[in-house]
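The complex appears here minus one protein chain, its other protein chains still in place.
Chain naming follows the written order as A, B and C, and within any one chain the residues start at number 1.
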Amino acid sequence: MGQFRFLTAGESHGKGLTMIIEGLPAGLPLSEADLAPDLARRQGGYGRGGRMKIEKDHAEIMGGVRHGLTLGSPVALWIENRDWVNWTEKMAIEPVDIEIERVTRLRPGHADLPGAIKYGFDDVRNVLERASARETAARVAVGAVAKRLLAEFGIVFHSHTLSIADVRVQVPSTIDWDAVENDPVRCADAATGEAMVAAINAAKPQGDTVGGEIEVRVSGVPLGLGSHVHWDRKLDCLLYTSDAADE
Amino acid sequence: MGQFRFLTAGESHGKGLTMIIEGLPAGLPLSEADLAPDLARRQGGYGRGGRMKIEKDHAEIMGGVRHGLTLGSPVALWIENRDWVNWTEKMAIEPVDIEIERVTRLRPGHADLPGAIKYGFDDVRNVLERASARETAARVAVGAVAKRLLAEFGIVFHSHTLSIADVRVQVPSTIDWDAVENDPVRCADAATGEAMVAAINAAKPQGDTVGGEIEVRVSGVPLGLGSHVHWDRKLDCLLYTSDAADE
Amino acid sequence: MGQFRFLTAGESHGKGLTMIIEGLPAGLPLSEADLAPDLARRQGGYGRGGRMKIEKDHAEIMGGVRHGLTLGSPVALWIENRDWVNWTEKMAIEPVDIEIERVTRLRPGHADLPGAIKYGFDDVRNVLERASARETAARVAVGAVAKRLLAEFGIVFHSHTLSIADVRVQVPSTIDWDAVENDPVRCADAATGEAMVAAINAAKPQGDTVGGEIEVRVSGVPLGLGSHVHWDRKLDCLLYTSDAADE
Partner (left out) sequence: MGQFRFLTAGESHGKGLTMIIEGLPAGLPLSEADLAPDLARRQGGYGRGGRMKIEKDHAEIMGGVRHGLTLGSPVALWIENRDWVNWTEKMAIEPVDIEIERVTRLRPGHADLPGAIKYGFDDVRNVLERASARETAARVAVGAVAKRLLAEFGIVFHSHTLSIADVRVQVPSTIDWDAVENDPVRCADAATGEAMVAAINAAKPQGDTVGGEIEVRVSGVPLGLGSHVHWDRKLDCLLYTSDAADE
């Protein structure tokens, strides 16, 4: 297998999201059903915006798979934006005759200001369409392909929420992963999860949001990933590059 | 601008071709009409197979462009395979119940043999679907985007045929590029072009094809591309890398 | 300028450390004196091992600079290991006739075990020679070159210690950077620094070491580094990649 590399494209209110993954081996079983659970999981969680009710993400495999097995060829994925029908003018590929209202209110803590300055935009929509949680759907789909590959080696992923706002869980020594998946904030302790929900509820009336921390646990990983021999092959570094970008 | 990089995906008889280009600047005028001439040009030329009559390639912009200008975001392109309707079972993404006839006759001079050995296939279709002239449509579309960008700097591309089989043109000191475009084999000399056509015709009855050489002329290129300072930044090397790839 | 990239080589008790940096612009003032302060800084700090007394690191410029200015060519650096004279047999490049005692005691929290398993070594010295704090001298020298370049744009670096063992500083609103540099553990608060020293002293009799956290503050950075448009161009990710590598 070559290097696993991928590009993603697509705006939040555009036609949809496009992904290409290059470097998969041939003969890996892969179907759209393998991608569905992670896409659905991304759409859950307490306090998500109204958009989640519109979009039921489905990643369609557009190439790279034949009769249920990868071909070794690049795998192309497509996630349609169901909301696109309401944005065909505001987000048209071609110029439009009508005047489009510009977005000029910058979201704090987002890429809006540096993006507008870097690229010289007077409409922040040109930034926010790509600096958007929607783009994570693309990476969740790519991540699901990666997980499908790693599953062949017995490598398994779990994650849970460590903290939301100032509520922090005392991580139990054994985590019930089924319970985590059913918890509205994916907390490993039900009572702490309720406190996290309360913290979200408390922030809402102020028009505010709250941050948090998650932990990803990967088991079944073989010894010897990465290498001590050169700075850019060390595992911490490589992991952060990929994982940070995948959340 | 970052580095110009791109991935392509899609099988010759699959749903279509997917392309993502990352590294374009924001604010570049780009429309599907910019891509059409090169795609049409790829489909011409004397002696093309019957497939050319089926496909009239149209590259649809799926992301990265808004109101006629690039967003700085990755640009996604999609070229539908019109022939797909005839291949939905043979090239299905999901497993099919019927038995699919395998391709076991290897094309000489193609990737069929090494591809089948490398990836362990018993159906050479799994190779030929990607080792296919159709894949060049994807790269022609990407190349058209690159040419659109370079046009902003006055960089212009022309190409013509130097030889087909053993017929070689005496390149005129001044080339009439319009005439080249109208010549069935894009030869800069009409009489030599006719001899090239005759060479193709002579090979056909034997079920054979003939090779050739082309020349690409790029004008308006600024001084100082590439660099002498390190082996992998030298221009010959970089140029060939791109050209060999048909970019 | 191209991409800033570098490779480092050299074992902890070998002849010395070699570094090549590719991608610097031409005309940048650069001398060995620019690299000395950061190399000396690396060798300070309370509780360092005895090796620090042997080595007084000096990075010699072996190429890429002429008459005090970079040539645009790759810059080569060399740091001699003064301790090499004592290791010419144990670390000889060529085979030696005498038997060399193998290292079989694994350091916890280092790459010793995975490195030995990954590369199939029965002498852990083959790992620890490269998984060594000495290798950071190479990256400090490279970092000093990068800082010299960034200084042209008014970008300035400072760093201080946030915590050692369980002693954590209350970061003052204004930091006296000269005082930090003179503090034995580079703590921004003298009394806390003394407590950190005490924590190190307390761990020593058990043959233990203690960890800590540092903060790097970079000022003068222009808006628009990185980009929101693609996952691997986001600044957090890029920053962490570099920082993790101690660059």
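Note that a residue touches a chain if its C-beta (ideal position, glycine included) is under 8 Å from a C-beta of that chain, and two chains touch if they have at least 3 such contacts.
Since the model is a prediction, treat every value here as computed from it, not as a measurement.
S.K.: Can you tell me which of B:H67, B:K147 or B:K234 touches the chain that was removed from the display?
M.R.: In the complete complex, the chain left out is touched by residue B:K234.
S.K.: Among B:L7, B:V145 or B:V169, single out the residue that touches the unshown chain.
M.R.: Within the whole complex, the residue contacting the unshown chain is B:L7.
S.K.: Of the listed residues B:R102, B:K118, B:K204 or B:R217, which contacts the missing chain in the full complex?
M.R.: Once the missing chain is taken into account, the touching residue is B:K118.
S.K.: If the missing chain were put back, which residues of subunit B would it touch?
M.R.: 7-8, 111, 113-115, 117-118, 127, 130-131, 135, 139, 223-224, 227-232, 234, 236-237, 240-241, 244-247
S.K.: Need a quick check: the contact residues on subunit A for the chain that isn't drawn.
M.R.: Those residues of subunit A that touch the unshown chain are 2-3, 22, 71-74, 227, 229-230, 233.
S.K.: Name, in rising order, the residues on subunit C that touch the hidden chain in the full complex.
M.R.: Within subunit C, the residues that touch the unshown chain are 5-11, 14-20, 22, 25-27, 31-32, 61-68, 71-76, 78, 91-96, 100, 118-121, 126, 129-130.
Methods note: only the chains that are shown with their structure count from here on.
S.K.: Are the two sides of the subunit B and subunit C contact the same residues or different ones, given that same means over half of the numbers occur on both copies?
M.R.: Same: when the shared numbers are divided by all numbers used, the fraction is over half.
S.K.: What's the distance between the Cα centroids of subunit A and subunit B, rounded to whole Å?
M.R.: The mean C-alpha positions of subunit A and subunit B differ by 33 Å.
S.K.: Compute the distance, rounded to whole Å, between the mean C-alpha positions of subunit B and subunit C.
M.R.: Computed value for the inter-centroid distance: 47 Å.
S.K.: Two-or-more-chain contact residues of subunit B, please, as numbers and ranges.
M.R.: Within subunit B, residues 22, 71-74 contact more than one other chain.
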